[in-house]
Each structure stands twice: as C-alpha cells, then as structure tokens.
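Here is the structure we will look at.
A single protein chain has been omitted; all remaining protein chains appear in their positions.
Take a look at chain A:
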Amino acid sequence: MGTRIRILSGVVALGLGLTACSAGAGSSSQQQQSGSQGQDTVTVALRTPNWILPISAPGFTQGENDIFATALYRKLYSFKLDGSSPDNVDPDRSLAAPPEVSDGGKTLTITLKDNTWNDGKPITTKDVKFWWDLVSANKDQWASYKPGGFPDNIASFKVKDDKTFSITTKQAYNAAWFVANQLNRIVPLPQHAWDKGDPKTTFEELTAASKDPKSYATNPLWKTNSGPWKLQSYVPSGEVVLAKQDTYSGTDKPKLNKVVLRPFTGDDAEFNVLRAGQIDYGYIPPANLSQQSYLESKGYDVSPWYGWSITYLQLNFNNPKTGVLFKQPYLRQALQMLIDQPTISKVIWSGMAQPTCGPVPPKPGSPGGQGCVYPFDPAKAQQLLESNGWKVTPDGQTTCEDPARCGEGIAKGTPLNFTVTSQSGFAATTKMFAEIKSQMAKLGVQLTIKEVPDSVAVTPACKPDESKCDWDMSFFGSQGSWYYPAFASGERLFQTDAPVNLGSYSNPEADKLIEKAQFSADASALQEYNDFLAKDLPVLWMPNPVYQISAYKAGLQGVEPQDPMNLMYFQDWSWKS
C-alpha cells in the first residue's frame, strides 16, 4: 500500500507542480544587455569536452570536442555554406588560401596566410607537416581515418617553403570534394612546442595527455594555441572557462573576455536553468518546444539552428519478405507521396523542421522543401498502386491482385504491411509516425510502429539470409539522420556497400553519379547526383528537424547565423552596449 500511496502522491504532486510551473509563467519582455555573469562573459550550456588534442580519437568525436578544439586550434580550412566563396572555404577563419589545382586535378598547392601561435612564433608548413606525420604514422588511432581515404589516397606530401606545401593524390578528385572531405581535417599543430622527434612517441605522449582532462588547464602542452581562446580553467565533467587570447593573430578577434561552458546532467536540468535565466545561451529540448513563447517573454531569442543535414526513412532492400516491394520504384514513389512533409514540419515539428527532397541539403537560409519530386498526393499514390496491379482497400489491407504488374518476386495476395523501427523518447517523432500511419492506412498500407531507444543498433546493414535482416523500415532522424561535411556527396550513404548504407540500396547509375561527384571536376556533378537520387528514392525523404533550438539572451549578438556544420564561433559573440 505504501508504494501505491507514494505513487499516487507522486502523480498528484506532478500535476500540482506542473500547474505551479504554468502559473509561474510571468511575462518579462525586458531585454538583458549583459550576461548572467556580467558584460564581458557569456555562459553557454554545453557538455564538458573530454578531448583536447585536435586529432580526433575513436570514442571522442562528440560535437563539444570539435567546438572546444576549434576554439583553441584553428583549422587549415574552415567553411561557410552561403555560397559566397570558392569551395565554401571561409577566407577569414581559414589558415590557408583555397588550394591551387594542377596536374589534371591531382596536385593541390596550398599557401598559408601570415598567422602566429599565441607565443608569437609563425604558423608555418612545419606545423602542417607535423600534423601530417602524426596522422600518417598513427592513422589507425585517428577517428577520421577510413582505409583508402586520407592519408592512404595521397601519393606525396611536399613542403616547398615556410608558407607553401603541396599534396599529390593517387587519382584526380573533385577539388571541392577533396577540400571539404579531406583537407578539412588538417589542423596545423605547434611543432616547435610538441615535437619529440619520433611521430609515434610524440603521438603517444599527446594522446596520453589528452586522456587526462584534469590536467588540461595546467599542462604546458595545451598552452600553445592558434585559436582565439585559451583554456583558463577546466573541471572534469564540470565547468570549462575559456579566456580571450590576447595575442590571437586572426581577423575574427574575440569581443568577450570569457566564455563559460556549463554542462548539465540532462535536458531537463538544462532547461530548468534556462527558464530561470541563469545561462546566456542554451537550448530548448524538443519536448519543451512549446515553451518558446515563455522564454521569449523572459528576454530570450529563440532560434532554430539548421544543420547541414538530411532526414530520411531507411528502407531495407535486403529484407527477404519486403525487400522485393521496396525494389519497385513505383511503390517507393507511392509511399513517398503519402508523407505530407510540409504539414508535418509546420504542425508537428512546430516549424522546427523542413522537408527533405533529396540527398543534398538546401542552401542554408533558403526555404527547404522546394520542388520535391514526389509531393504529398494520396490520390496519385492510389492511382499509381492500382495501375501497378494492387487492389487498394482504404482502411483495410491493400494486396497485390495482378502479380505480373506488381513486379518481380511479388506474389498474388502480398499485403502492403510494414514495420517501422523508430526512436523512443521524441514526442514529435511519435506524432509524426501517427500521422504517416494514418495517411498510409487510408490507402490500405498498414504500418506497425515499433519504438526503441536505439533504432540504428537494431536495424543494421545485412544480407537477406541473416536473421537480423527482418526489419522493414528504420528511422533515426529525430535530430537529423545524417550531417554532412561541406561537400554533401553520397559515397558513405547511398553508394553500393557504403558504410552507412543501412538499407543496402544499390543502383549502378547512382554509383556512377556518386563517383562523378567525388572524382570529376564537373561542377554540376553534385546537382546531377542529387536530382537522380531525389527521383530514385533510395530512402523515403522525411522532415528534417533542426540540429538544435537555441535560446540566447536577447542582448547577445553575433550568434547568428549559427554554423550549419555545428560549430560555435564564440569570438563573434558580444553584448549589445
């Protein structure tokens, strides 16, 4: 009885608590012109980074580590996707000018700009070569390493002088692809401060130091930086304070003196502190999206942070039962026409999602969902099914009536009956699939929605004869299915046997176009690839949710535009005077 009474008391208390919270939503439109810790500081909700070495390591590739490392160490190339510069290279933040391509596209010559380390020493090709030697000698321990990729695909790395070096590849690449997918990983490292002679020994020491977070703020290794910030204090699993680097040589100098990165035990804890106004920059967990107006009334600006991403529903082409169905293009088209992306984005995601129309995301800032090949059209979907031999039974079970027209391997009486393995814990995702299930049921396509905590883990790429290949459709895009580097090519997603091609989609034409986008100098190759896959539907395109719904004090400026590649440039931030 005691337990039951406690449970009931809890439910009642929960209700009362929520009422109190709702009632407490007073309005305060007064904009704050300084942060919770003063005019020169900003407090940011961010998980504690746990990797400082700007060479990524397996298990330490979380977004906060990239943000942290970028604050301390500038990359050879930074990117902005507004289309204003060649190869999307951000000329202000990058340490080098865009490469000059020669030798039929095989050689890229790169010239460093004049920049210095915080100790005054110039950043030279020695620092780039130092990075190169470290990753070449220790590539198996580098998280970004993929066999056949960087550095395996490089024939030679030559230093010409202090400012110029060249990279010759084993085969000609599309320069835009190579810059965005390979050169984007280069981070010049302070050779004069870190080099112990042997790349293996040096790498071991650096890795060991990076695995010791409690010494981050005191270890002399991490005192030599090229970025706009230096590490002032670090508490393992706690608060991290970045201080302005007075000797920063870049043009984007910090305007604030300090940035405090404050971690929280969970989304609810973060959101409660945000509601209390105790942090300057945070995020609204998706479940609390309806709090937007409350936060705005408390002096926050709420801004969707669109990622350079796409979202899709994976189809298992290798499923021994339903794979034959997915292999029929008309069926994929009919299913796609039953997903009302614009309405779902607007109503269920409250405008915090945009329709996905193809494998290449729309340009940041442009409205998504323009010109989808298969817009929501149930009547056309029905006509498509019926014209291909299906007996459509609205709100019943649609079955194949004419196997000759249904397609190869589809027997008479085969039902359109699929299980979607989706993610639990996302209210909008649950509602979205309720809507999709409802729309599909109207044409007799029966979906069973199964929510699991980790949908990727239970829907692996598989062969038809494997027991784990019984999944039909998989969704893992509640926060976006796939985030791209600056060049959104598909060699990892949709190429035959690609590592993240979980549904085992395979189309020789798509393979050809993906290769073309990767290796040809033809600037239109990426568009051709996008147009083909947008039409061929290797997956079902779904509303693409924002990376994060950011909320920041209205007096904080420079936050926008938020980087679609999920980095944060605190040096641009300042308080309105």
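Everything that follows uses one rule, which is that a contact is a pair of C-beta atoms (placed from the backbone, for glycine too) under 8 Å apart; a residue touches a chain by one contact, two chains touch by 3 or more; residues count from 1.
Here is the rule we use: contacts and distances are computed from a predicted model.
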Identity of the absent chain, which is to be given by its UniProt protein name, from "Cytochrome c1", "Peptide/nickel transport system permease protein", "DNA 3'-5' helicase" or "Ion-translocating oxidoreductase complex subunit E": "Peptide/nickel transport system permease protein"
Options A:102, A:201, A:218 or A:343, residue touching the unrepresented chain: A:343
Full-complex contact with the absent chain, from A:232, A:419 or A:506: A:419
Touching the absent chain when the full complex is considered, from A:240, A:339, A:372 or A:449: A:449
Residue among A:201, A:387 or A:438 touching the omitted chain: A:438
Touching residues on chain A - with respect to the absent chain: 1, 4, 7-8, 11-12, 14-15, 18, 21-22, 25, 287-288, 290-291, 293-294, 340, 343-344, 347-348, 395, 419, 424-427, 430-431, 433-435, 437-439, 441-442, 448-453
